[in-house]
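Reviewing the structure listed below.
Only one protein chain is missing from this complex, and each of the others stays in its spot.
Chain nomenclature is as follows: A and B, assigned in order of appearance, with residue numbering initiated at 1 for each chain independently.
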Amino acid sequence: MNLDLLTTLREQNPIVFNIANFVTVQDVANGLNAIGASPIMSAEPIEAPDMVKIAGAICLNLGTLTQRQVEQMKVVGQLANQQQKPIVLDPVAVGASTYRHDVAQRLLETFKVAVIRGNAGEIATLAGIDWQAKGIDAGSGDGDLIKIAQTCALKYHCVVVLSGPTDVVTDGKRVIQVHNGTPLFQLHVGSGDLLSSLVAAFTAVSGDDYFEAAQTACLVLAVTGQLVVKQMTADRPGTFAFELLDKLHLITIEEVKRLASIS
Amino acid sequence: MNLDLLTTLREQNPIVFNIANFVTVQDVANGLNAIGASPIMSAEPIEAPDMVKIAGAICLNLGTLTQRQVEQMKVVGQLANQQQKPIVLDPVAVGASTYRHDVAQRLLETFKVAVIRGNAGEIATLAGIDWQAKGIDAGSGDGDLIKIAQTCALKYHCVVVLSGPTDVVTDGKRVIQVHNGTPLFQLHVGSGDLLSSLVAAFTAVSGDDYFEAAQTACLVLAVTGQLVVKQMTADRPGTFAFELLDKLHLITIEEVKRLASIS
Partner (left out) sequence: MNLDLLTTLREQNPIVFNIANFVTVQDVANGLNAIGASPIMSAEPIEAPDMVKIAGAICLNLGTLTQRQVEQMKVVGQLANQQQKPIVLDPVAVGASTYRHDVAQRLLETFKVAVIRGNAGEIATLAGIDWQAKGIDAGSGDGDLIKIAQTCALKYHCVVVLSGPTDVVTDGKRVIQVHNGTPLFQLHVGSGDLLSSLVAAFTAVSGDDYFEAAQTACLVLAVTGQLVVKQMTADRPGTFAFELLDKLHLITIEEVKRLASIS
């Protein structure tokens, strides 16, 4: 785990170009800004070359995809590969519709991604493992989470973040589990989208070590949430949302180190 | 009034599929999540069959409609009718443009809705009663609110929620008025959109009794807002927004019962 990446991120303020889920886009932009990155959202394929050029990393979120957005993602993904800018794919609700599943497959065949970030149901769907997915939620189901994440990583030759109460991060061989976090993340819509974009921000400053970048993003966000909840006397999802932004801005490497629970 | 529906909702976590107003979509998603439902937003007609299939109810919001969205709504509405999933229609600013009025009429001819939720101006416009509507606001005007709501309900053979300082809920014959609430709802953009989606969430767990579902949603939200404001020393719309999410998660049937003012 290389927590110095947080310092690097705050010094370099990398631009993260998001093709976004319009449900959570404001929160994601604010989260990126709060931690020290620079969010940019664009919806017009014509400007894809310019946007990829200034970006340090790309985050493609399938949350509210349309055919138009899929075309944009293809263009952006290929440009990003040419320019060696890392791509994070967030396959939101990929198990909820055949269309999403087909789109995700097609995108993954069109360009190479650095990291896939999803919940257990989404990663299992991509890995081709049966799992009871229920819309955007993780659903419940059996199965070894580590094996699911590894299968997905090996299938797509990338790093996989399977996030949940415990985040599993793997490149197919190496595995790190982040045990930090809080159930409040589930109560706040867009926690997953934020994590995906934070992973992208860290890949922008990690060199080629996307495994490192992904772990660090997971740990920083999980500990941040945990610190926010420590102050709470009840489960308050509205309060959690804005205090998470506050704390993403203020959190120090020392705080992260002190609470880190990884294995 | 069947407040046990709140318990049922929290146990069943119904999926509410929203064709959303992009202005308020994040807040609506968080509100649904906070109360115990599961929001899903989709903007692509191709996945309509899958989305309707997993949904417990549908909420169609005309707030930022486009021709594309109207086509999507037609497909989704017809599928929902076939699968007997209740539809809530929110005719945002239907009095503000001829186009919106035409769209609303066409949608209501294309499929059957369970509930229409709007402010006085919007419901009057749909009912064909003259009313001075001014954009998205309720506007001011004369007229018996109960009669307006009943006329609309009888015209479209559905339950109508005419929301405002007093919410009027009617199936054309039976009428319930919810006197709870707070003027802060007017200061927070998207209170109406949230109510519409909450009504949808309750129809997903109410069986065929949409009159019951609509009342319960109105009462729960109105009392929640009232409890939030009780703690405030001044009108703070930003604070209201996040504390409303907190309280939607924490509110108990007992609290609702204690404050309920209905007639």
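One rule holds for everything that comes next: a contact is a pair of C-beta atoms (placed from the backbone, for glycine too) under 8 Å apart; a residue touches a chain by one contact, two chains touch by 3 or more.
Given the structure is predicted, the values throughout are model-derived calculations rather than measurements.
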Only one of A:26, A:186 or A:261 touches the unshown chain, namely A:26
Contacting the left-out chain: of B:65, B:158, B:178 or B:214, that is B:65
Per the touch rule stated above, subunit A touches the missing chain via residues 13, 15, 20, 22, 25-26, 29-30, 33-34, 38-44, 46-47, 50-51, 54, 241-246, 249-250
Logged for subunit B, residues touching the omitted partner chain are 22-27, 63-67, 93, 96-100, 134-137, 187-190, 234-239, 241-242
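Assume only the chains that are shown with their structure count from here on.
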Rounded to a multiple of 5 degrees, the Cα superposition angle from subunit A to subunit B is 120
